[in-house]
Structures are given as structure tokens and as C-alpha cells.
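Read the structure below first, then the notes.
Only a portion of the chains appears, each positioned as in the full assembly.
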Amino acid sequence: MLTIPCATLCWHIPALFAVFNAEQLGRIVESLERNLLTPIPLCFVLGLICTQIHGGIKIPKELYLAIAIFLLMSIGFIGGHELAHEYQEHGISTIWKPALATLVLGCLTPITSYVVLHYLGRLSIADSAGIAAHYGSTSAVTYAVANSFVEQTQHPANSFLPTLVTILECPGIAIALVLGAALSARERATKASASGAPVRESKLGEALYEVMTGQSIMLMAGLLVIGFISTLFMDTKGFQPFYDFFQSKGMLFRGALCIFLLEMGLVAGERLGDLRKVGPFLVAFGIVMPLIHGFAGVYLGHLAGLNLGGCTVLGAIVASASYIAAPPAVRLTLPEANPTLSITAALAITFPFNIAFGIPIYFEMAKWVGAT
Amino acid sequence: MQLYPLKLVTVVGETVIMDDIAKEGQQLGASGYTLSEVVGQGSRSARNVIVGASKTMKCEFVVPMDLAEKILKHVSYTYFEHYACIAWLSDVQVVRGEAYVAK
């Protein structure tokens, strides 16, 4: 069942770009304009500009963390709420296919990333695995921005998309870390024997556990369950204030997203100087890989029955790279990997690319594969 | 005032390893530790910065000389190669210092 879509996928990619050159480019540009000239990406741009002119905007770390917590809780809670409605209406019949597709994508993307980085880009085992861990996972903020985008185009995504974000968070990191640890075992074994310190060996298990019980997963999955249960057991009136607080179309979510993207712009801007250090291959990787992963997400999403908005958002989250859960896990398990490479690629290339150009492109891809 | 001569071991390094260093110091025999958040720059730190969390921490142990050596050896073998960190030793006179000598 899986080989066929994969084959079709490979067949589609060149066609995709051919078609894009001709007809849809105009629509993409228009879509870009509508996407870019809204407060969320503009706040990101403000952050970028601020770092370039050495301006004084400083978002306290605690505000950044507070907003991250709110966004994750919000995504989970509303996800659980919508899932409860979906479940009450359709059981799991509409959900299991997209969930499976997401799991498959979560397992494939770290491997495609690793292969491209190690064999095409000639990066070391540790660096390749480290970067693959970032691209195998996902970025909740990219989800939030993509979701805002499709809502603004009047094509809201299927209600259970937050569930898919949760599914996509872990497997990619886990697979890439295990891969990296296994492949670099010899190197590390020799070094460990020289220094007589077997301590580091044991940190893979620890790090995997930490990823799976990390803040992102715990908050999203936890609030998903809470949202699900309280939707089933509470009356609408009692539920309303919680819904108003967490809802993703509401002022709090959108406003918090503005401040968060301002900070992301500041952080990404500080990384822009590292672009020269990482070299042209990684820059290209940070743009082309998301397009390929994004198309895979859109395509499998369509096969699994997602609507136009759903395909777009799935494309965006598959295309996105983690910059919260992955870095410390990689740092602990693959200390030889240079964190500048992975964080610059994820944060200073792929994240802004997705926010500005990727999401409208996945939207057009989704239309093009026939999602409605 | 009876004071007891001991050593103060100070390790400054990337946040991601400092909890482990604190715990490993206790496992080696330190009676306690004191951690604080700092911000720093060094020869490698620019390369190793991680987003979204305090970048650097300082960990201090008040310990007898032999234990100080053990902790420094462990830290230097385990972390110096791949992680941004620095470690040093200084002389201190500790109040009721007997309590901080491993049993």
C-alpha cells in the first residue's frame, strides 16, 4: 500500500515544478502577498530587522516560555475538543488514515534527511543524524502559522490536525538519534575506551525518554486528552470560557503568536551571521528538503482523505524542522555534532522559508493534487 | 571560629550538561552543590549555543582536595572535548567544614 504512493510521489516531483513555472506562479505570488502582509510574518520580519540594525528589542526568556506553554496547551486543548466532535460524529473512521500517514511521514523524513545530508552533502555521521533529528520532528509554531493561514483563506483544516502534530513530534527525533548512535558506535567506542569513561554511552536511552516526555509532547498530548474529556462531560456554557481562552482563532492565540514570532525573528536574525559558516549545501538543503517533505505531506494527506486546508497544514508540519525538542536531545546524544549547523538550518533557513513562502506553496500543491 | 580548609570546585558550561555534572559530583561524593544561571562567552561557546534555554550555568562544589581532583578529572574527561566548559579550583575555609568531608 505504501510503495505505490511513494512511487507516484517521485513521479510527481519534476512535474510539480514544471507546472509551477507556467501557470500557478502568479497565484503563488498573490497568495504570498496575502500571507506575508499580515501581522504574524511581519512581526518575524521586525525581529529580523531589529537584529540587523542592532536594535534594542528584548523579549524576556520567561515571556517566550510562557507563550510557548500557552500555544502548546492551546493547540492540544482545541485539538482534543475538535477530536471529540469528530469522534462523536464519525468514530475513528476519518482519523486513522491521516494518523497512519503522519506516522509514516514521521519515520521516513529523518531517513531521507540523513541520506541526503550524509551521502549528497558529505556531512559527518553525527552532523547528518543531528540535522535529521531536527527535520524528522516538527515545529508547533509552524503549525500555528499554517493553521492561521488556511483559516484566513476560508479553507480551515480538518479538525483533528493538532492530533497529527502530536503524532509527528517524537518518532523522527528518536529514529535519527538511534541511527546516529548506532552508526557512530565504533568511533565513540574507541574514544570511550581511551578515556575510560563509559558514562556517555547510557545517555541515548535517557535522551529518548526525555524527548518522549518532553514539554511539547506532555502539554499537547495532555491538553488534547483534557480537551477531549471535558468536551464530552461538560455542558457548553461551562466549557465556553476555556474554549475562548484557548481557541486558535481568538485574540489571545493570534496575539501571542505575534509576540512569539517577533522573538523568533530576533533569534533567527542572530543566526543569520552563521549562514556563511554552514555553507551553500545546507542552505539549499534547508529550502529544498522542506519542499520535498512538504509535497510528501500534502500528497499522503490527500490520499488519506484530508481536505484542502488539512493537506496544506500537514505539508507544512512535515516540512518544518524542530528547534525546541530536538536541539538538547541531539546535544546530549551526539555531542560531536556541531549544533550551529542544525540550529541555523532549522531556525534561520527552514523556519522563515516555511512561514513566508512554504505555506502558500503547500497550499497551491494541495490544490494541485486535487484536495478540496 | 573554627574553620576547615577545603577546596571550591567551580564548573561553568553549557546548560544541557550542568544538571548531569551536579548529580555526578554528588555521586562521586560531594555532600551538595550550588547551581546558578550565568551568561558567558569563550572560545567555543559561540558554536554551542542552544536556543530557548539559559545558555550557560555555573556549578560549585565545596569538597576536600581528593574529591575535588576526582570531580575535575571526571568533568574534564567526559565533557571537555565536545562541550563548551571551563573548570577551576580554589582554596576556601569552611565553617563546620567536617560536615562536607565524605563519610
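When the chains are written out, they are named A and B in that same order, and each has its own residue count from 1.
Rule of thumb we're sticking to: contacts are C-beta pairs under 8 Å (C-beta built on N, C-alpha and C of every residue); 3 or more make two chains touch, one makes a residue touch a chain.
The structure presented is a predicted model; accordingly, all values stated were derived computationally and were not measured.
Colleague: Tally the chains of the entire complex by the labels shown and give it as a formula.
Modeller: Chain counts for the entire complex are A x3, B x3.
Quick note on the criterion: only the chains that are shown with their structure count from here on.
Colleague: So how far apart, in whole Å, are chain A and chain B when each is placed at the average of its C-alpha atoms?
Modeller: 36
Colleague: Taking the touch rule as given, give the residues of chain B at its contact with chain A in the complex, in rising order.
Modeller: Interface residues on the chain B side: 14, 16-17, 24, 47-54, 74, 77-78, 81-83.
Colleague: Taking the complex as given, what residues does chain A use to touch chain B?
Modeller: 61, 64-65, 68, 195-197, 199-200, 267, 323-324, 327-328, 331-332, 335-336, 338-340, 343, 347
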